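The next block holds one structure in the form of structure tokens; read it before the comments.
All protein chains but one are shown at their positions in the complex.
After this line comes subunit A, so read on.
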Amino acid sequence: MGVKILTQHSGVPGIDTFEVYRKQGGYAAVEKALKSMSPEEVLEEVKKSGLRGRGGAGFPTGLKWSFLAKPEGVPRYLVCNADESEPGTFKDRELMSRNPHSLIEGMIVSSYALGANTSYIYVRGELFYVIRILEKAIAEAYEKGLLGKNILGTGYDLDLYVQPGGGAYICGEETALIESLEGKRGNPRIKPPFPAVSGVWGCPTVVNNVETIAATSWIILNGGDEYAKIGIGRSTGTKLISACGNINQPGIYEIELGLPVEEFIYSDEYCGGIAGGKRLKAVVAGGSSVPVLPANLILKTIAGEPRLMTYESLADGGFATGTMMGSGGFIAMDEDACIVRNTWNFTRFYHHESCGQCSPCREGTGWMEKVLHRIEYGHGKMSDIDLLVDVAAKIEGNTICPLGDAAAWPVGSAIRHFREEFEWHVKEPRLSQQQNYGLAAYADPLPVPVTEES
């Protein structure tokens, strides 16, 4: 069992209530930060911890906070990005619904460090049950003097609001989130200026993921150095992984960064191996927007080293033979999974969710979806495969926000690693409708561990 930071209270009955959370040692980080530390000291501890943004980009949190502009007389804002909606990623909603006070505690500590007196939790609108849980918990925190004026008699004021989003995936992009928070259509802004200079209502703003903010309480209570001891190298601390797909035990797991991918997939503590005793074919390691990898490359790097659950190890080899940690949405596909159908499905999502502001994303995502649909349904041409590669390359890097990249990477990587399967769909249109393409070359090279329990 590894260290548990975010899920340390899992299974405690009534942990969503203030009393139980307080009895479990909750809000001690607020007391410590507000009563015995300056905002600069809090920021320094977060920097020392090496905590990186858990929303997908993996940017060092302390460094991001230090970029916040501090003009005289201008308010600053902290916004929690809880607009979780990437296919395969479902960790934040669990954290918020099961232990809302851990997020609120993190929001208070982080807002104090940033000098923000108003903060927001921007939640995806569909998660109405989460919004209600958070609002109830915030009301309790106000009642107990942990929010509002003069928190715990320290002179620090903080108002915290929950803002439901409209349910558009693009609102998870920080500048589109800010636009939406301001009541406008959720279109990404063109950067620069970055939110750290001009964010909510033109004021300096930090936007952080739920998991990132929730981790700050533990860091303040135990020290940044203690947090940095967990994990490997620049991938410090723990990470929530939402595992799904063809595995025996789908769910949300808190892992210490540095855990071998193989152990994560096959050990009983985590995914428990591939369902039905089948072989692993491919993995999307960090939510649908990251490149897909075949089994042999997700388990081992191109150099033959075991692949680890760290930002660096997953990215080893670049996009040629590596992938990204992303948001931690771990989707495993067994030997029967159809890569073409899966890629079409992802592209269908990005086509639907494109905001339509810039031409490559607006037109390119729809084009890719139509071509993939044609291939999947047996009407593809061999030239379609190169066409897809070219269209994806023309979207990548040329759009206002990363949604274009997110749409292009799954397509480019799927064709890079599974080109034969795409060709088979074109060559054998009827056969591809009846059975899936399970080349041994793609499948897990390791023997499948079969135990009586599994």
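Assume a residue touches a chain if its C-beta (ideal position, glycine included) is under 8 Å from a C-beta of that chain, and two chains touch if they have at least 3 such contacts; residues count from 1.
FYI, contacts and distances are computed from a predicted model.
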Undisplayed chain, where the name is taken from the UniProt record, one of "Cysteine desulfurase", "Biopolymer transporter ExbD", "Multiple resistance and pH regulation protein F" or "NADH dehydrogenase subunit G": "NADH dehydrogenase subunit G"
Option touching the unshown chain, where A:R124, A:R307 or A:H351 are the choices: A:H351
Selected from A:T301, A:N345, A:N398 or A:N436 as touching the chain missing from the view: A:N398
Contact partner of the left-out chain, one of A:A168, A:C244, A:L372 or A:I385: A:A168
Sole contact to the chain not displayed, among A:L63, A:A139, A:I190 or A:A320: A:I190
Missing-chain contacts mapped onto subunit A: 168, 185, 190, 351-367, 370, 387, 391, 394-395, 397-400
